[in-house]
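Working notes for the structure below.
The other protein chains are all here in position, but one chain of the complex has been omitted.
Then we have subunit A:
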Amino acid sequence: MEFLSVLDVSFFLLVGFGTLVGIIFGAIPGMTATMAVAVCLPLTYALGLNNGLALLLGLYVGGISGGMVPAVLLNIPGTPSSITTTFDGYPMARRGEGEKALRICVIASVIGGLISAAVLFLFAPLLADFSIKFSYVEKFLIILLALSVIASLSNSMLIGIFSGVIGIWLSLIGDYSISDGGNGHTRLMFDFMEPYLFEGFSLLPVLIGIFGISTILLEAEKGVKRDVAGERVKIGASGRFSLSTFKGSLTNLTRSSFIGTFVGMLPGVGGSAASVLAYTQEKNLAKDSSQMGKGAPQGLIASESANNALTGGALIPLLSLGIPGDATTAVLIGAFTLQGIQVGPLFIPENHETWYIMMTALVLANFVMFVLMFFAIKHIAKVVMVPKHILYPLIVMMCVVGAYAINYGIMFDVWTLLIFGVLGYLIQKIGLEVAPLIIGFILGSQAEVYFVKSLESFGTYSIFFTKSPIALVLWALIAASVLFAIAMGFKSRARQKMELSQMHTPSNTTAGKRHDSTNG
């Protein structure tokens, strides 16, 4: 415990301050944990390594957690990894259970964060060795597994798959980047679009547009009168939070936390895949998952524990291989290089003190996040009480500013936001499904890169089945996920039919009677 002697008050204050600022960044649509860390990175020069890490890890944990707030209350994923939080969070908020939903999210988040920190502390080098067993082939299969959620997430499987394919198509617009080992050529666009779409559509403006702006457009359609008299009054009155919500969720919580940690430690797979995978697995494995997507706490638990578990997971390859696990740790690595510290397979054995300090900051940041959010929720949740005709223009303004800032001032990102806002609105009007589309968009380009690279490396399609036992296990999971979706589809169709016939019979009788009486 020698390292404790180098910690002073400022260390603890910086963790707290970092977490608070991170939460604010995460909660503002368009601002992300990555951005928060990038903005504060130069401060590490002045703060020194220990205090710098305290601030940055606080920002990281806070930024990832803050994303839950707009996801639940406004249907806008504050960060890409909180996309699955919107699926159940927003329906709960609409039922007047916003506060309850947020409390569930906070508890799931802190547990996910702490489990991943424990895994990082105990098994980092071991897991890093395991993570290098995942080549392009296995990474492609993981993305495919996450994509298989499209089938079970949709109301109508065919429409869902169609929407997912559109999402994948949209993700492929742009160049096949040389930084991915591609040829750097653009595709799926006309020449005049190149200046704008060379790197494709930016993820966050698309996400915020298709979820946030389209929701606002749909709400705007209803007009002001209904809003004032309507849902906003219900906050807190119904659906109070109690810890019993977590009863029976231990498996979900643990499984999702481990999935989050695991996906986090695979460089290049990305944060959004973690929550999508955890959500899929809960949907497939839970005894009753029929309410998921309609406001079920189990969906929130899966999503939020997984996305906070990313934090510890993504630090595993960073500190054990020198390779960042996600976008934020890619920025975090700058804190080390700016201080002249090498990160690589010998980082932990050669920098014991820094390692313990990082762990302390990470655990502390999780607790600070919990305390800050759990007790502030009551007030945060009141956002929904603000009349929508005042709230929504403010949100649109924040979205626009966020979209403009996300790539350091690209105006086309603002147009992307608005284009996808209108597209999201139209999609819902013509009956396509938004969630599969966006999952296709998030995962599509990664799936392509890993698929092409697998073929380039191994030269045969059969490699996807013969590469390793891990590949076989992943195929089994994919098959199970698809079969489950089909079975669920049949089941719900049968249930709908039954409900319809039950409704039909009495109404027939009534109509018949009325008919009879008229005749009589």
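Criterion: a residue touches a chain if its C-beta (ideal position, glycine included) is under 8 Å from a C-beta of that chain, and two chains touch if they have at least 3 such contacts; residues count from 1.
Definition applied: contacts and distances are computed from a predicted model.
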item	value
Undepicted complex member, UniProt protein name, chosen from "Acyl-CoA reductase", "ABC transporter substrate-binding protein", "Succinyl-CoA--3-ketoacid-CoA transferase" or "Nitrogenase molybdenum-iron protein NifN"	"ABC transporter substrate-binding protein"
Selected from A:251, A:290 or A:342 as touching the chain missing from the view	A:342
Touch criterion as defined above, residue of A:183, A:244, A:460 or A:501 at the omitted chain	A:183
Candidate in contact with the missing chain, chosen from A:41, A:316 or A:434	A:41
Residues in subunit A touching the chain absent from view	38, 41-42, 45, 129, 132, 135-136, 175, 177-186, 195, 198-199, 267-268, 317, 321-324, 330-334, 336-338, 340, 342, 344-347, 407-410, 449, 453, 456-458
